[in-house]
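A protein chain is absent from this complex, but the other protein chains hold their places.
To keep things simple, chains are lettered A, B and C as they appear, and every chain counts its residues starting from 1.
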Amino acid sequence: MLVVMKAQATPEDIQVVCEHIERLGYRAHPLPGAQRTAIGITGNQGEVDRGNLEELPGVAEVIRVSKPYKLASRDVKQEDTVVRFPGTDAAIGGRELAVIAGPCSIESREQAFAIAEQVAGSGAQFFRGGAYKPRTSPYAFQGLGLDALKIMAEIRERFGLRIVTEALDYETLELVAEWADVVQIGARNMQNFSLLKQAGRLRKPVLIKRGLSATLEEFLMAAEYVMSEGNYQVILCERGVRTFSDHSRNTLDLSVMLPMARAAVAGGADGIIVEVHHQPEIALSDGPQSIYPAQFEKMMNEIEMIAPVVSRTLPRGIRVGASAE
Amino acid sequence: MLVVMKAQATPEDIQVVCEHIERLGYRAHPLPGAQRTAIGITGNQGEVDRGNLEELPGVAEVIRVSKPYKLASRDVKQEDTVVRFPGTDAAIGGRELAVIAGPCSIESREQAFAIAEQVAGSGAQFFRGGAYKPRTSPYAFQGLGLDALKIMAEIRERFGLRIVTEALDYETLELVAEWADVVQIGARNMQNFSLLKQAGRLRKPVLIKRGLSATLEEFLMAAEYVMSEGNYQVILCERGVRTFSDHSRNTLDLSVMLPMARAAVAGGADGIIVEVHHQPEIALSDGPQSIYPAQFEKMMNEIEMIAPVVSRTLPRGIRVGASAE
Amino acid sequence: MLVVMKAQATPEDIQVVCEHIERLGYRAHPLPGAQRTAIGITGNQGEVDRGNLEELPGVAEVIRVSKPYKLASRDVKQEDTVVRFPGTDAAIGGRELAVIAGPCSIESREQAFAIAEQVAGSGAQFFRGGAYKPRTSPYAFQGLGLDALKIMAEIRERFGLRIVTEALDYETLELVAEWADVVQIGARNMQNFSLLKQAGRLRKPVLIKRGLSATLEEFLMAAEYVMSEGNYQVILCERGVRTFSDHSRNTLDLSVMLPMARAAVAGGADGIIVEVHHQPEIALSDGPQSIYPAQFEKMMNEIEMIAPVVSRTLPRGIRVGASAE
Partner (left out) sequence: MLVVMKAQATPEDIQVVCEHIERLGYRAHPLPGAQRTAIGITGNQGEVDRGNLEELPGVAEVIRVSKPYKLASRDVKQEDTVVRFPGTDAAIGGRELAVIAGPCSIESREQAFAIAEQVAGSGAQFFRGGAYKPRTSPYAFQGLGLDALKIMAEIRERFGLRIVTEALDYETLELVAEWADVVQIGARNMQNFSLLKQAGRLRKPVLIKRGLSATLEEFLMAAEYVMSEGNYQVILCERGVRTFSDHSRNTLDLSVMLPMARAAVAGGADGIIVEVHHQPEIALSDGPQSIYPAQFEKMMNEIEMIAPVVSRTLPRGIRVGASAE
């Protein structure tokens, strides 16, 4: 259910409607838009009893949201979501393509700085690196943990890059939210509903990777879990799905990352997340699917040329890392 | 790596070998077999330095386990795993087929008792019912929680059924381990490695459902996560995978549960887990895939006839629930 | 559209209705049932103009068949289809399980006779063997062709087995229809609509294997193509589908054929088709998925025990091959 307020509704009107909704036993989600505010209603098992909601001051109409996802629906918010990072120009979902790059895992301060300098030099605005790794084998490298988070905080200071890293569970979610700028929920946890709910109580953007076999609706419902707790800064990251087709790891062909990055931009993606490593042959995890910094620079040149076709830009003037040389 | 002890090795020999392994910085897993004990070695990143292990008293040979799963491998333990329940005759993996039946969710004391009585009467040895439900929508019924656990504990007392129920996260894992007999890890959490590790520290059997798109190897690696923490009582539950084929929910055809139950027994499964509800049309969750008690009774009669073909039994003499009437 | 005739309708009534339908520009398919005859109407692009059909003598009612498959629908024919073989007791779809066994390819007269004798001895009623092989590689063994068909005709004479073999195209379809008892359409040709239509003009039963990625509806539509040309003797053969799961060739697990044969019977299949070879290690095609005659005998013993659970029999008294010893 969605309460659409009139354009001239006052903050007090909105406040009154929200309190009314809460009194009915539901949860109210005020969602300010460019023209006017909508208020999402969740927390109901079945049909919401709309009571006299439509008669409250400032209310334009009360509409039913027919999709299983409510807050993630365009019914509720027609504008594109733009996730912003206070104190910076960086954004995800705006006119500027967001480029998130870095190694699979943070392996050492030296490795992380070497890669960060290079991706910043090529124009990435975000740095990614695993601190806590969800590995298929319990015997594989599990990440440097808190040390990795501290190294990435230094990288933010030094290169002006925003930090994206994955959280696996309650403890790591709190640590990642404290040290990073975007909390990543991995594909294997896309339906770890307890973790999604906890992420919904954060005040940090959450990037959710699509599960290996998730339908589009399930992917949106994962976003809904986060949003239903009040955190509307959700970034959805498509990464291919698992099929019978075995010549690449996923059917989006992560194995041929450069063509796919170009294709993703041409297809209208808001941004790109890519693993970059200066020495992938000795990487502790996922070396084979990383690209070299020189390949990353080439990719950036290419997507910069494609971006205008989809009314995007890739402003690369700042180049913190390069100018820091 | 696996240390195979001689048949005549003493407990002291085994103790010495385990201590030796731990001193090398690895973890030792003594695995007693019918003939002799094997000791699994985990905790190594690469190749284990076998040092002078082969020269220790009682050691027959040291062999490399080439599969990514070690403790879950037949190399390490050739015998079938039988999970037993102290103080009862119930077992999973033994000659007797294990039948686990009950509703999707515990909805009330009355509903749970009605169903428990009927499935016990038909010869099920285990009762299943959701206390904590992983729902695709944050707005769907999430389970009765601790109240449901307490109801199921009463059912164990009353009907002699062992209790199987799902845990979703740290808190619910501890509660389920306290109140139930088997801790279920659902398909969506099959690669929630933090949860699997925590389950590995329990002293209760863990039933893992196959993930929607999990390969066989990934399924075994989930077991390995639990086992690598010292809990070897792992039950793997196949439940079909997600494919393009959309006429049923999963490709094992859960929608035609009676034929599939017969097929599973004929194919050699150790047991069956099935949702039974006396009023599925008003069930709070998953009603459409539940069967009625009368269908359950028919299913039991059928699999009882098939069981001997695969050298199994389905002894139904006790019928606690029925005889309790 | 379906015209249901009254139980007491005469052959003349049926004839009149059929002629009426043909005059309207459609095709009439009289389908005699146990109680009464139904007449399917096909050949229409959109809605059939039912004209005054309901007023013709002997017509009980005219009903719309809402499914995309008409003649393959239970709406049109409620009874199970039983495909019979004149002059023999063999049938597919009746109370007796049909067992179709033999090598992937006919490699020589000696090989074919050796295997035929053994499967007949174990109670199979049908012999299968490839004469024309659809191979993924143009450089692989393509079958012995007409020679293989002649060898199988001898086998029918000698052991009383009905012959099932695959046709690939127009020429081989005519040859197979001439020499064999059942014309097989392989999985790769399941949507070769030209071939299906031609098979629909035969007066021989057609066995269609499910395509690697065919939905249930597409599978039924393949049957509909054959039936729409007037051949209602269609046998559908499930053989698993292609998924991400790579530990076996198809997701029905053909690699573990014995458990799956038991499971198929327990699940309610009308019969089993299985590759048997006395020397699979030197077979010219598909050796690894063949079973040995001794395994086949064991399989027969096992499914004979399961058959009564699903109200089937597997009468093995005749054992032509064995008695011929």
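Everything below uses one rule, namely that a residue touches a chain if its C-beta (ideal position, glycine included) is under 8 Å from a C-beta of that chain, and two chains touch if they have at least 3 such contacts.
Computed from a predicted structure; not experimentally measured.
K.L.:
Of the listed residues C:195, C:208 or C:237, which contacts the missing chain in the full complex?
P.N.:
The one listed residue touching the chain not shown is C:195.
K.L.:
Please identify which residue in A:90, A:167, A:265 or A:284 touches the non-displayed chain.
P.N.:
A:265
K.L.:
Over the whole complex, note the residues of chain A touching the chain we left out.
P.N.:
So the residues of chain A touching the unseen chain are 213, 215-217, 241, 243-247, 251, 259-260, 262-268, 302, 305-306, 308-310.
K.L.:
Name every residue on chain C in touch with the hidden partner chain.
P.N.:
Contact residues on chain C toward the absent chain are 42-45, 68, 70, 134-141, 168-170, 172, 188-189, 191-195, 197, 211-213, 218, 221, 224-225, 228-229, 241-242.
Following the convention adopted for this analysis, only the chains that are shown with their structure count from here on.
K.L.:
Averaging only over C-alpha atoms, locate the centres of chain B and chain C and give their separation in whole Å.
P.N.:
Their C-alpha centroids are separated by 40 Å.
K.L.:
Distance from the CA centroid of chain A to that of chain B, rounded to the nearest Å?
P.N.:
Spacing between the chain centres: roughly 35 Å.
K.L.:
Going by the touch rule set out above, which residues of chain B reach two or more other chains?
P.N.:
Within chain B, the residues that touch at least two other chains are 213, 241.
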